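Not every chain is included here, but those present sit where they belong.
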Amino acid sequence: MTDRLPIKMLHDRVLVRETREEGERRSSGGILIPSTAQVSKRLVWAEVLAVGSHVRAVETGDRVLFSPDDRFEVEIAGDDYMLLRERDLHAVAAERNDANTGLYL
Amino acid sequence: MTDRLPIKMLHDRVLVRETREEGERRSSGGILIPSTAQVSKRLVWAEVLAVGSHVRAVETGDRVLFSPDDRFEVEIAGDDYMLLRERDLHAVAAERNDANTGLYL
């Protein structure tokens, strides 16, 4: 395999990574997998690292809100990442957003 | 993570919060999860805090009626919120509505 092939997301895929704050709060590597369907309705935040060409509403650097059930996991160069589809994202936190909701991450 | 990123709902998502009245009546934090499918057909009200750009029929400040089965949960700054999709909302209570149904919340 050629060394160092740049990676690009396909279609509507969004690559995200757990943020430091989330990680420290839970003090364990990786997302906690809920043990029941009911509990898995709790959404989590992660930071966007790359998006496919069909993705419209989020950008690299944004924080996005999603259900752990909708994620795929991948290890790249020894680090853990997650893959989502844009349609499964519920909200986005970003500096460019208007502050009119009064809600901040 | 940057401090205080404004949060925006995506697409057809609606962020709601249990109203004080609902909370006091039940005297417990969080929605009661029905134990059977049959019972879960009972709808509940909550207050709209933010809506995605595709949402047409409800606004911030409205009360909306929904099935607890259709909600996702998220904690923001220590408070509990719920996320819904507009298509899963059954009714809306708002001052701007005509009073012709004779039904009030």
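We call the chains A and B, going by the order they appear; numbering starts again at 1 in every chain.
Methods note: contacts are C-beta pairs under 8 Å (C-beta built on N, C-alpha and C of every residue); 3 or more make two chains touch, one makes a residue touch a chain.
Everything quoted here is computed from the prediction, not taken from an experiment.
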item	value
Subunit count for the whole complex, all chains sharing one sequence, 2 displayed	7
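Note that only the chains that are shown with their structure count from here on.
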item	value
Size of the rotation, in steps of 5 degrees, that lays the CA trace of chain A over chain B	50
Inter-chain centre distance, chain A versus chain B - centres from mean C-alpha coordinates, in Å	24
Chain A partner contacts - residues on chain B that touch it in the complex	1-2, 4-11, 13, 15, 33, 49-50, 60, 71-77, 83
Complex contact set, residues of chain A against chain B	19-21, 38, 41-43, 47, 57-58, 63, 65, 67, 87, 89-95, 97-105
